[in-house]
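One protein chain omitted, others in place.
Letters A and B mark the chains as written, and numbering starts fresh at 1 in each.
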Amino acid sequence: MGQNSLKANVWDAGLCTGCGACVGLCPYQGFWEDDVRQVFSCSLSNDEGRCSAYCPRWNLRLSEIYGPPSNKGGSTPELGRIRGYRLARASDPMLRAKAQHGGTLSVLLAMALAQGFADVAVVAGKKESLAMTPALVSSPKEVISYAGSTLFVSPTVSGYHAARKAGFKRIGVVATPCQAQALAKIRSVSERFEDHPGDALSIVLGVFCGWTLSLRPFKERLKELGVGRLVAMDIPAGKGTLEILGDSGLAELPFDGFEPMIREACAFCLDTTAELADISVGSARTNEPWEEMRTWNQVLIRSERGEAFFSQAVELGVLEVREAPRGALEALKTAARAKKQKAIRALRQKTGPGPKLGYLDIQDPFLPKFLEAIETEGGSHEGAH
Amino acid sequence: MKELIEDCPGKRALFLGNEAIARGALEAGLGVAASYPGTPASEILESLALVASEANLYTEWSVNEKVAMEVAAAASFAGIRSLAAMKQNGLHVGSDFLLHLALSGVRAGMVLVFAEDPGAHSSVNEADSRYFSKMLELPLFELSDVESAKEVIKLAFEISEAFKIPVLVRSVTRLSHASGVVELGPLPKPRRNAVFRHEGFILDPDLGAMISAPVPLKRMLLQEKLAGLKARFEEFPLNRYFGPDKPETLLVASSVAVLYAFEAIERLSAWDKAGLLALTTTYPLPEGLLKAHLKAPGRVFIVEEGVSFLEQSLKAFVAEHHGELGQKRFLGKDEGTLPGVGELNVDVVAEALAGALGLSYEPVPKAYASKAAEATLMHAPQRELAFCPGCPHRASFFSVAKALALDGRGGFVCGDIGCYTLAMLPAGFQVIKTLHAMGSGTGLGSGFGKLGRFGFDQRTLSVMGDSTFFHTGLPALINAVHNRSDLLLVILDNQGTAMTGFQPHPGLAFDAEGKGAMAVDIEGVCLAIGAKVFVADPFELQETERLLLGMMGEKGEGVRVLILKQPCALSPQRKGKGAYEVAVDEAVCLGEACGCNRFCTRVFRCPALFWDKNAKKARVDDVLCAGCGVCAQICPSGAIQKKELVWAA
Partner (left out) sequence: MGGIGLEKDPWNVILTGVGGQGNVFASRMLAKMLAAKGLWVTIGETFGATQRGGSVMSHVRVSVDRRLLSPQIPKGAADWVVALEPLEALRVLEGFGSPEVRMVLNDRPVYPMGVIAGEMDYPTQEALRADLDALSKEAFWLDLTGIAKALGSPALASTAILGAFVAKSGLSLTKEDAFLALKDSIPEKKLASNLEAFEAGRLAAGA
């Protein structure tokens, strides 16, 4: 059963990322606050249903979403394909001021629209209630109003469906790792459906992601703290705190208090850097003070398309670029590997002894290799992907 | 209903049981009748209201049954014969007043008819309320057939007035909703002059105040009346005996069970062995009559629906008089000769009686019965209950179901009494999870909404209809507001008491007789109480869902009220006047494919939408479609298209 598989194995099992890939396809699922819910029950089977076919947390074959191992572009088990690794930021300081970090994402997105890489972009829109809802943006000027990160789940992939429904044929998406996985899965199953749902995906801009927070307890905490309306939030590098900017001012709170609010499903996530995007962007880690560091992004360029695209942004002068400090990539790898190892442990624990491993398809010939690469302490096997 | 007030003694007319009751009251010189609609009692007041002006009556649909009894009692106090009618639940609703009315007594004849529903055809209970008579020390008559019902009601008025005591009359579905030929009696033309006398001695039944105190003295008076009634019932013409002088087995029956017992004996050709004592006055029992009939038979088979009320009385009676009557064997409900639940009928009684008499009862040849059973099983799909095409409740519950699912905090609906109880079934997406008495959904909601301190974090919704709001919903709502209960109340305002046939209620600007009345504004009342109130049209699905989700609220938020206003599809203002012409565009319909999976027919289930198995497309049945246009909003592909229709005013 399409929906039943999701209900039993994903939603009720605490594995749902909230990526939105199963939402907006039909009247049976809905998204509210930060959760997908079964609204009515559907009786179609997995073979017929798109929801389970698209879901990154059901029957995921790494070999299919990553595609065949390629020789071009170094592929690492921790970070996926890497064609280039830079620090970057928007040249325009005004834009940087509105962005989460260096504004790289917003710049790349605006350029994608302006240069015709995409006819529409799907971004995370913020609602009054703090819940996120995908927004479709087709004018480069509008992009900046969606800058800044909120650390809750956005059902972004449902925005991709909406854009397709609206008739767009070249769609760009800003995606967290799970969302990028869902988009990759849509691409990999595209042939199964008459309308080839993956065909309209023109570019995926990835956002690094460690985890997301659950909205309801977070809102309750905000109320207790008397923060008022939330303006922005961030995790300053190396401080172990959460910054919350409300309309009553900035608060920096120990992160420990928020840790229990981390979404359960994030514990099973294998990806930190949105490995399946064309370009992935995160906050920079340098030796400068946070005030300076936060104005930069680290960027992983992954696909050929991404490379061309990034160079164009630099050529156009909308992005400033510099080399990342030594050891930064290694540090990123270490962090990414740690997340993967933790997730595999969590999956093993969840599914118990036996061959099953959560949402990963154990028939996948690629899986044993992947597990070996990640679980072997420290070792980095080039070309595992 | 011309025949109801035809003054043509001796003429025969075909009456519904409830009409026969109404006619009986008219022949007794009725002046005032009050009721609250409820199946199977509604037609009593309905038919009286129709002839109210011609017969110079005052009739009203009261806000609830307790008030109906009070309105009727006031008339009696002022010397006007009066009737209060209700379904079984109503007696329970009004019993507090009745408790005191028994003590104060009445003046002009006052009859209280309660129509019960053994088998629960249109109730969510199977109450047998006859024990109220014993409990409150009031006389009880049980109607057995349409033909005699009219006579019994006339006698009830006479006795009530003679003994200055309200008389309880029990009907049941199979009488109220049966029809039979009734011989009309004369219609009196009473000269009525209402005066309430209250300045005499407190114990003076005609001149004193109508008060239940001093209690011991009033109870003594009441018990004296009962003793007198007992004697009077010895001669009561509708306590009848059929059969041989000294039967082996005596059947004692009341209510429609009289008919079942009679026909059972007939079908078994057992009149040589069995006799039937058919009782109308089942409290207090006429002792002389009982003694006369109980002496001979060794076996007494009590045939009654409900609880073993008569059976218990007879057992006690025989025990008390065993010296005179000797040892008896009792058959009935207590030892299982008759089933303890559900309705009786001729076959159930015949089978039981055949067993007792050592006869066999096989009304249908076995081969035929099994063939018929098999054919039905194989070929007759059940008809499931559904909301009507164009019903506002389907739309309302669709949005409620969605909002509850999306909210995801284990919310549920406390249901109430009305058509919308169907929301416990797939017809209403199975959202109703508690169902009790009128107004109880909100009372329960008020209680659930205070459990937060014990860790209760589910959302509580209550639903009720507009009529229920006035009936008993209002006190529960006030309770919830006052106590800051965490409750979302959805009022399904379909502008009438739809379930029982569009009787008006206090929210409407006309009364039982169709005359102008003060409309009490539900929204205004809710606001005045201090609830947060929103109003929406349930046919606007998105807006309704948005409001509902926004109103789900946080722990401790207090009472929110959403009034969903849309007249019933069968209401005179909407019937036959669809707002839209609706059709499915086959080329667009997704049918069974992913993305729809027959959402309209499989989930939404409007009876006017059907699944064409051959074409694998949905279709609209234009004969059934009420043109509400709601399905066009739920179709994921936009295949259901609506075209606005314009109706001349």
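Going forward, a residue touches a chain if its C-beta (ideal position, glycine included) is under 8 Å from a C-beta of that chain, and two chains touch if they have at least 3 such contacts.
Computed from a predicted structure; not experimentally measured.
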Message: Could you tell me which displayed chains border the chain that was left out of the figure?
response: B
Query: Which one touches the absent chain: B:K66, B:R170, B:K225 or B:R602?
result: B:R602
- prompt: Of the residues listed, B:E384, B:D457, B:D537 or B:E644, which one is in contact with the missing chain?
  reply: B:E384
- request: Identify the residue among B:V258, B:L488 or B:L564 that touches the chain left out of the display.
  value: B:V258
Field: Contact residue for the chain not shown (choose from B:K230, B:R267 or B:R546)
entry: B:R267
Field: Interface with the undisplayed chain - residues on chain B
entry: 2-3, 12-14, 39-40, 121-122, 144-147, 174-175, 177-181, 256, 258-260, 262-263, 267, 345-347, 350, 363-365, 368-369, 371-373, 375-376, 378-388, 419, 422, 427, 570, 598, 601-602, 605, 607, 609-611, 613, 623
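The rule is short, and it goes like this: only the chains that are shown with their structure count from here on.
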- request: Report the inter-chain centroid distance for chain A and chain B in whole angstrom, where each centroid is the mean of the CA atoms.
  value: 59
Message: Please output the residues of chain A touching chain B within their complex, sorted ascending.
response: 2, 25-28, 30-33, 35, 37-40, 42-44, 48-51
Residues of chain B defined as touching chain A within the complex: 401-402, 405-408, 429, 549, 592-597, 599, 602-603, 634, 636
